[in-house]
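One structure coming up, written as structure tokens, with questions to follow.
One protein chain is absent from this view; the other protein chains keep their places.
Think of it as A and B in the order they're written, each chain with its own count starting at 1.
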């Protein structure tokens, strides 16, 4: 048990009181940037994150082979609009970068509406919202707009401009590594390729960045590796460049959509019973246990980390699960949708995950025959006969009962149904009383 | 993987469009026959089934010992009635063979109603229906009638005639064997001993007969053994005569009551985790998954196949489970109760079971590090950002993710919750793209 961590935690709790505001401010700075899987948006984003923690920026040249994929060209966009014959910009990239299908090839042409229509994406069921669409691996171009505005388009000719460039360059990702006391590592990763979508995934980028800042300030048992990479191709680049070192990763989390008030929802690793999967059962977010979903191969970069050739113990943590909330991948995923208090509770939840990983240990009851007399140690109510007992007393009793050397604190939290933190505090007190030792493995 | 099977399936689907009508026509021809555990009814039934597929008819002499049982005498019935003093036939076997308790001994005597009453069976809760009753192993006689008619019987004398014979002869059963590419066998069996009950089990006889006809027309991996035998004693005769060859049976199904619109309901084999039990979780009937019941030793001939001395991997497939529908074992189980569309969907379900058994294989992902790029192979949507993905894309992703050599297609269907056919088609496409090989076992 890392006792220093407990001290740190107290300090952190205090520090976290304002973390919500700081997280939301960081999200707000990231939100306007037009990110894609390549290009300046990712670099601009990493530059902002680097103000909080030291980030190594990696550049992978276009054309590089990574497993079954090829790193695509770098995308640069300067302007994009649809302009009516009367000169009105009916769609304008400058107003929202969601208006442009991400990775759109350049276009500069007048065309009738009939020719333009197949290139326009809308949401008929959510007529006021702009959808988010991409065309990364199929050369194409398009615009996204509110269905209500689309219906108002008049027949006729339109000037269509996409002033973009697709050219050889690099794919960019960022990496932070905080060495630990051991060579074992924890991987924490967030995708960095979505444009102005606050929850998906400015929230994940902000939470992990400030978490890295906190962890950089303390001694840890594990090394912590933070990855801010474009979805799929970015994760594959990292996997390709680190293939020989993947066996150091004991635990991992993909983090996305952690700024809304739903969930938490946790999708287990492909293994299904990895330690990280069991840890996620023992921590809570804003007092709530996570909804546990079994692994499925659709989602974020857990798809790559959990592919059969790697099968890493990496799960996905979200508040509301992707695809299930109406704001998902629309212009409604904005700065009002994510809230400081939700960002803060997500931050604390992941901090709790880290604390479980850092502080779990295997106690041994030194007075295992019958219960030790807790009352004379001030750990038990002096008056008897009450209908129930407190959670803290239950934590003492559970720890003592299960401390046969075969159960870690995490095992105890699962069997008792009590929060890991209650179990950990009870074990610390019992150890201070001389009632527990540490089991030899 | 037997690729021929996939081609066949397409052909079969087309052929199956009219299978419902053909099945119902066959049920209609079987329905009027007075079957019992021995006698001409079974032979007449097998003669009709033989018009569709080549059936070996087996005759086992009365008195033959089979395990703890003795093959009973052959029963022949020519006429049976209860006639009032005024000469009116108040119960007449000629109107419905359910009126006579199956296997009734001969009687020809005038008797008062008081003496006759104990020999009359009715259903007070279903007063318009004639029940089905038997007295196979206890020499007795009796009549079955609608409770309403029973209450209308006037006191007085009645002429009671059962012109039947119980004499040494044979027990008859039919067997079809379709050799496969291997020596492994699938057993498909339906009881042939019930008289005019359409669902129980003219439906099972018809479905398995036409299934045999289809399977006879194609090359199969497994040998298929169809058994049409009287309940209990018929199954025991077959088991006794084939004791040395039972270890060839890898999978088996008892099929009954497959013409109504309920269910499907599947009762697992005694083993509970046999392959056939897992297959039944992965196929559907009319779009519905089967209700899975654990084995219990009451029902049809799975009782014999799953006795501890054999413990074969044989389950029971039904639409509505026996004993649970009001028409069960009454005159309401008639030709209107079974419907062509239900017979057809049951037929297709068992055909799907066969296809799982024939076509299951164990794929190996040849590009297991990360997901392969499906988009450039036309297997993934070109536009990204949608809330959900299609079932067919999910099938590709699941197959690739689980294709580590440890999972068969059936395993993949179970874990993904997708239909086996979706998984099988996805695996075929991925194999064609060079992304899958076959795992060596």
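General remarks:
The rule we apply is simple: a contact is a pair of C-beta atoms (placed from the backbone, for glycine too) under 8 Å apart; a residue touches a chain by one contact, two chains touch by 3 or more.
All values reported here derive from a predicted model rather than from experimental measurement.
Here the missing chain is touched by one residue of B:28, B:135 or B:275, and it is B:135.
Only one of B:99, B:270 or B:348 touches the chain withheld from this view, namely B:270.
The chain not shown here is touched by just one of A:216, A:246 or A:397, and that residue is A:397. Although one chain is not displayed, its contacts with chain A can still be listed: residues 365, 367-373, 375-376, 382-389, 393-394, 397-398, 400-404, 416.
Against the chain not displayed here, chain B makes contact via residues 66-69, 101-102, 121, 131-138, 140, 142, 232, 235-236, 239-240, 243, 270, 296-298, 303-304, 306-311, 323, 328-329.
Note that in this section only the chains that are shown with their structure count from here on.
Between chain A and chain B, the superposing rotation on Cα atoms measures out at 120°, rounded to the nearest 5.
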